[in-house]
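Single-structure report; data block below.
As you look at this complex, bear in mind that one protein chain is not there, while each of the others sits in place.
Up next is subunit A:
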Amino acid sequence: GLILLFYLVFYGFLAALFTFTLWVMLQTLSSDIPKYRDRISSPGLMISPKPDTALEFYFNKSDSQSYLEYVTTLKNFLESYNDSKQSQNIDCTPGRIFEQNDAVVKKACRFNLSDLGPCSGKEDTNFGYSRGTPCVLVKMNRIIGLKPEGEPHIQCTPKDEGTVAITYFPPRGQIDLMYFPYYGKSLHAHYLQPLVAVQLAIHPNSTKEEIAIECKILGSPNLKNEDDRDKFLGRITFKVQMTE
């Protein structure tokens, strides 16, 4: 009995001590910006939709069930990009870093869904999957304070030439500098990260083949894309296999 009480008190004390020290530690942190950001100096690339099975798309263009999940994911993802949701966002000056260090409330720049062309889901609610021209959205990870240099753009290349024709929206896969820098979740609540849609027109000869496509961010000296260990730093590889 006594021993249980002892451990109750002992662990109670330790738990309190643990919570207290963590609380003290948390008090030293700002709620806006992490203390250190040296572990993410360069952003990773990611795609949407993201298949469960390790970035591999398998679908049958005549079977809507087979790509339903991708389409739904894309729809949900683009929900926040709807004009209705962007009412308080402002139009920024393209091609320039949009610094607003002094502003208390950081403004978010508008991203027009129409820039994504056929991949916006407005005209084609199936995002091209039913026609054998599936859309994949490529986005760059949000990193607080990141200011890309030069003219960053996404470029995707299939592993085997001629298997697929790639179209970019916005043209040339450009990522506009006006969306940077990001000021963090609490200060920059309505921030929308810029997207690049990649429409893959799969060559009729190459259906049923597994096509590996690598997308990279180019044109910016401070965005790395060739790290040996991190295969997603400034690049991403995914596979597409379409049947009819």
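The rule is short, and it goes like this: a residue touches a chain if its C-beta (ideal position, glycine included) is under 8 Å from a C-beta of that chain, and two chains touch if they have at least 3 such contacts; residues count from 1.
Operating definition for what follows: contacts and distances are computed from a predicted model.
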Among "DNA primase", "Exportin-4", "Sodium/potassium-transporting ATPase subunit alpha" or "EOG090X091L", the UniProt name of the subunit that does not appear here: "Sodium/potassium-transporting ATPase subunit alpha"
Contacts of subunit A with the absent chain, listed as residue ranges: 2-3, 6-7, 10-11, 14, 17-18, 21-22, 25-26, 29, 32-37, 39-40, 43-46, 50, 52, 54-55, 139, 141-144, 182, 184-186, 188, 191, 227, 229-233, 236
